[in-house]
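Below are the structure tokens for one structure; questions will follow.
Only a portion of the chains appears, each positioned as in the full assembly.
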């Protein structure tokens, strides 16, 4: 076991979301990187993106008007599936993030007027784009090269970073995801109740799912991957956060080669944890977000969709337009 | 000028959202209600709702599978209109509410691993469902009767209230709004740049808009009303908050009689402020939310939709599933 492995297992006990606990970066004993070779997953020069050097929208550009019209045509029954989980006290939260929702006053105000109007508000505090069901935007993940933190399209954090919201790559640039959605139920393919933490889903397995469903992936699609890991949500939060099955780099490349716009899953980071290579930290995030501009949607509830064998559907998600935010909460919807 | 009028004008200078500033309820000089007759806008006994005595979903129940399929059929061009405004520092915020978005660390964490992964989070603090573009849920507005705060379906706040989220009527019950949307551009009908604050939109004006657009309102529709007031957003925030044009009680009844599911507008409270009757406080809120279970969407951006003369469209909004919250932020979408 080398230093990276140690870091990795520390991570496993503490993290339950699509990122690494901050305390990891603070471990005593100096710079963990100093002891290892750096290995770029995405190349030294991963930009400009195929959408142009100034693009801030990434793979959401693939959702064309034709794609939207075609997605609407998939709605034949009028049935909606809410894929977002409840945001609630006690849900799995990684590291030092927090969730707080309170109602001031009960009622917050009133009564006013002869009609005795009263009202309630709610106060929220927390890492809004990185709690529960969450959408990772292009300002979320980057790579440090020679002391510079590089993000999608080579943007330097030292230039677009701002304590009160990113000046570029904010989630408000993503726009609306109204497109074809495809469910790849790897859990059922494997006949598992749920895949084990660390299970690395391969391209072959994705293909097998497609074949079973008699579907192909098309440009601009949203691909949702069911691992079964979501069954642990609010049932065994410790196990939920301690690791997860998910795709590896090969499957990520398989999906971005097919030009998907977004990859979602019923786990907290899309990719397998522990990772297939223990010297890397969330390489799929870098591949998808930093290099390819393909978005992530984590902590989805895919159980009903799978139970109803809905493998192709109209997918709708409209991120909050939080200016300069790195992610968004949401309640994505599949409609058939 | 009586006591109610005084309260109302104090309100106008201080409020810029779909509710009354809390400080209003704290005015020195004792109970303002004691000096006036109470007048129920919605009757003494406004429940059970037509959706059953235990219903917590209200007019969203009107969105049937058939309605969803029909709405999807309205999508012929594949063009999306984002109706949600940016959530940003400096946007109009009423009373003592606040908005804060920060990025801890820049980057928040990393670099980790040989691939030097770094990441950013964002921290949000604020009245999340009552800031900017906002959806009012059924736990937002009620009426005090004999010391009891009554909400939709007669629910008593003393029973379902909870400091950490409502036990009933939370916004997570609303479900998804995927339905037909209709834009009623009263501002253009009147040939105005924007209607003046206090302008009360009548049922006749709604009908005239429909007639011009050759449309009728159907059960389960979302109706969006353009007043032009939204032009003040981030241009003259003080004027934006000091009052607004909007519907009055007659128009509200006109819409609920036609069984709409949701009413949206480009102002902060749907209804005219100052109100048509100065002894009442937000009577349309009570009529729509408390009695009828019809939802509100406030602070919409309807300019592009109007400019393109898009009067009928597929409307999509999926509220955040914030357990026990009274409202939700969002980026509603019109698609044609």
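When the chains are written out, they are named A and B in that same order, and each has its own residue count from 1.
Basically, a residue touches a chain if its C-beta (ideal position, glycine included) is under 8 Å from a C-beta of that chain, and two chains touch if they have at least 3 such contacts.
Since this is a predicted model, take the numbers as computed values, not measurements.
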Number of copies constituting the complete assembly, 2 shown: 4
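Note that in this section only the chains that are shown with their structure count from here on.
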Distance between the centres, which are taken as Cα means, of chain B and chain A, whole angstrom: 29
Complex interface listing, chain A residues touching chain B: 4, 7, 19-22, 24-25, 32-33, 36-41, 64-69, 72-73, 75-80, 82, 84-89, 97, 101-130, 133, 139-145, 149, 157, 161-166, 172, 175-176, 178, 279-283, 285-286, 314, 316-327, 329-333, 335
